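Dropping a structure here in structure tokens format, bear with me for questions.
Every protein chain except one is present and positioned as in the full complex.
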Amino acid sequence: MSKITERLTRFPLFGQKTVRTGMRYLLMILFAFLMFGVILLIAGIDPLKSYEDIFSSTLGSAYGFSEVVVSMIPMLITALAVALPFRVGLINIGGEGQLFIGAAFATFGALTFPNLPAWLLLPLMALLGMLGGALWAFIPGYLKSIGLVNETITSLLLNSVAPKIVGFLILGFWHSPRDTVRTPNFVDAARLPTFFGTRVHLGLVLGLVLLVIFWFVLKYTRWGLEMGAIGSNPQAAKRNGIPLAKYLVIVMCLGGAIAGLAGMVQVSGFYGTLFPNFSMSLGFMGFMICWLAGGDPLGIVLMAFVVSVIYSGGNLLQLTRGLPYAVINILLAFTLFIVLARPNFFKGKRS
Amino acid sequence: MLRKSASHTNLKPIVSMRAITKSFPGVLANDRLDLDLYASEIHALLGENGAGKSTLMKILYGFYHCDSGEILFNEQPVAIHSPHAARLHQIGMVFQDFSLIPALSVAENIALFLPQLPAVLNIKEINHRIREVSKRYDLQVNPHAMVSQLSIGEQQKVEILKLLLAEATLLILDEPTRVLAPHETEALFKVLDSLRKDGYAIVLITHKMKEVLECADRITVLRGGHLAGTLLRSEASEDKLVALMFEKKMATLQVNRKRDISESEVPLLELSEAGTRAEGSQTSLKAIDLKIRPGEIVGVAGVSGNGQKELGDLALGMIKCVQGRKFLFGKDFTNQSIQQVRRSGVGFIPENPLTMAIAPFMTVLQNMALTRTWRYARAGGLRMDWKAVKDDAERTMQALEFSFPLYVPARSLSGGNLQRMVIVREMTQEPHLIIASYLTRGLDVQSTIAARRALVQARDKGAGILLISEDLEELFSLSDRLIVLYAGAIAGSFKPEETNVFEVGYLMTGSEVQHVENN
Partner (left out) sequence: MTLLSILGVLSSAIFSGTSLLYTTLGEVIDERAGIVNLGLEGVLLVSASSGFAVTAISGNPYLGILMSMLAGGLMNMLLGYLAITRKANQLASGLALMFFGFGLSALIGKPYVAVKIHSLSRFLLPGMASLPLKYSSLFKFDVLIYLVIPVAVLVWWLLYRTRWGLSVRAVGENADTAFASGRNPRLIRYQALFVGGMLAGLGAAHLSIAYTMNWTENMTAGRGFIAVALVIFSKWDPLRAIVGALVFSGAVAFQLLLQSSGVQVSSFLLDTIPYILTLIVLIAWGGNRRHSAPAMLGRVYQGSE
């Protein structure tokens, strides 16, 4: 194994630490696949055929691959929404709610200004989405900073409230004439453009650009340095003159803004409409992906990819093997368990 | 729990510690110490910080294991491996930070430590027992009250009740009066007196002379890990005890005296009647009047825990004063942020670099930039000029003759190197005011000399320094002026050549100043 590590290290992009981490993750994922295979066997289903189905539908065709990418897009962004606050030691479990409110704000923009050209409307919607998410994140952040309530608890409560607000808005004001549970389809100007006849939309570029900015800020800029200091030792950072309270509130709101942007990206790029349950735990998935990746941008891309392969593959599995789609969650869960449990065999440094 | 009264002349000690030796990395905390504890006696363990008192008692309580030596119970050797085992031997200890659970009631906190607690709690019976014992020894507390609602003094009563109800017969109290008001201290002594009459053996760890002379029957003085002496109360006097606590020789190191400080120069730091409010087990500062002028080193003597940390934090701006004002360089800085304080040229070397000054997971070089990120930021913050950071750091390192790696994570440095790193970082900005807290703690001889030299160099260039230290030799040799901090207030202020170690020692232990002749 070390030989492979050596060979890969020759590539300029891969430092030795990156390669070793990558190999470790690969092994963990393989182990998870193995365990899932066992479950399938117990359920009387051929694991090898199932895996063939998963991989052929996702990686076997260009369209399948594009579907994986489509599914990845929101998760990249919601993971980033967790990674940024994580850098200063904040745990943003409120992404789910921020996503919804951001989507709602963006929908407001789409429905209120249908006559604007795309190059105006889309950035407007993006800004609205970020505003919505930032507001939703501000509430727990503020309550925590005045010492009233734990931000995890408030975030969780607000997560449950947000979808209901969205439902209310749709039912009460925004629903399409034919369908009371969704808004009318967005005009073309409100839709993020797609590429090459697939469903991959501009959100991908947004997500990747954000991740690159994140990486750059953290590695090179003054703010990245100060944020890292806060995350590493908040009291020392304070004594060194870094404005702790300011950073905590601003970063939390930024995290919310990013999650809100993810909401906008989903309704504008993927669905083209807003309906109450559009999320399917995207916020929580982002949390998990960030956790698995240790907050590292490259890791986020990789883990989002793995999760998307698993989910997309599950679609075919449902058709061919008669398994309920939900069963694919077991494979996902095994991957999560193994990474969380950090078995000694795979142990590396904690991020 | 209640013993029959024993006479004062107990022949045999109930607990004996023989030749206890314990060292930690870099320091010999206990050096072949002997201690005899008798029933119906209050035994004071007296000494400065670092003398080894707490360590010795933590060994008895099973918190630490001694490197060599033995512990005898009624002349039988025993091994105490954990606090739980100590409690089985009926030893109880009240630490400086209480181990109470605020959200539980008094009765529940006590119940947690009862040796035989039935599976179904009999609340009535527990309350009854608490009331009984608290009445007997005047430790009145409401068993139903939540600990979070109690004052510090009441919490201490609960801690003692906890020990009594857990059937301890040897009670160890670590600096119990540090957080008490004077009248609470009196009440505590009465309690200890009635406990002693009932046969309990009590160990009082303290650095305060008054307490020792007021309530102790027997006194053991530790100094630098050694046994300085053991005497009965009847043989003891303030003079004798101070002589045992502090080294007899006065510091002879003479530093090049600077120019005379003119009274009219604008002070770099001025605290005027400054007071702070303490949270929990912190010490509140009371009416501090302090001036540091350019080219002056003001040393702060005192036993750790009397407000030193708070004084440093107040000067930095980490805590704000609730009374009085703070001036830096002539301007009112009472409400300014730490960033503004630092920007105006203040450096801070804290007592614990790992927890208070550095980001452990970042590299040494990155840490170097943390106090002045604005100075090294380029392109509006998009880029950091690491070369400039490196150059500045290396220049200072050369001047101080310090050397440590720059590209490793900070936490991999040894304690000494961490301190050196912080010193280099703070000195690099050529501060006008330096707050140095326990500057040479944990440093080897060479680094100590270099660090002190750095301070003197800065002083000679016109900087002012607040030097907080527990090393009297250091204070006497470096300070231009010396103040003593006791219980959050300034107990005395003079020039080193006007006083000596004993006088300072008196003030550090809360005694009245007796002016002793200089030899």
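As written, the chain order gives the labels A and B, with residue 1 at the start of each chain.
The rule is simple: contacts are C-beta pairs under 8 Å (C-beta built on N, C-alpha and C of every residue); 3 or more make two chains touch, one makes a residue touch a chain.
Since the model is a prediction, treat every value here as computed from it, not as a measurement.
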{"item": "Omitted chain's touching partners, listed by label", "value": "A, B"}
{"item": "Option from A:V149, A:A189, A:L208 or A:V249 whose C-beta touches the chain left out", "value": "A:V149"}
{"item": "Residue among A:L135, A:V187, A:V249 or A:L323 that touches the chain left out of view", "value": "A:L323"}
{"item": "Omitted-chain contact residue, chosen from A:M23, A:I91, A:L135 or A:I250", "value": "A:I91"}
{"item": "Residue ranges of subunit B at the interface with the undisplayed chain", "value": "83-84, 87, 99-104, 108, 111-113, 117-121, 123, 146, 148"}
{"item": "Missing-partner contacts on subunit A, residue numbers", "value": "39, 43, 91, 93, 143, 147-150, 152-154, 156-161, 164-165, 167-168, 171-172, 276, 284, 287-288, 291, 323-334, 336-337, 340-342"}
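FYI, only the chains that are shown with their structure count from here on.
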{"item": "Separation of mean Cα positions, subunit B and subunit A [Å, integer]", "value": "48"}
{"item": "Complex contact set, residues of subunit B against subunit A", "value": "316, 318, 337-339, 341-343, 348, 350, 355-362, 366, 369-374, 376-377, 381-384"}
{"item": "Residues of subunit A that touch subunit B when the two form their complex", "value": "220-223, 225-226, 228-229, 232-233, 235-243"}
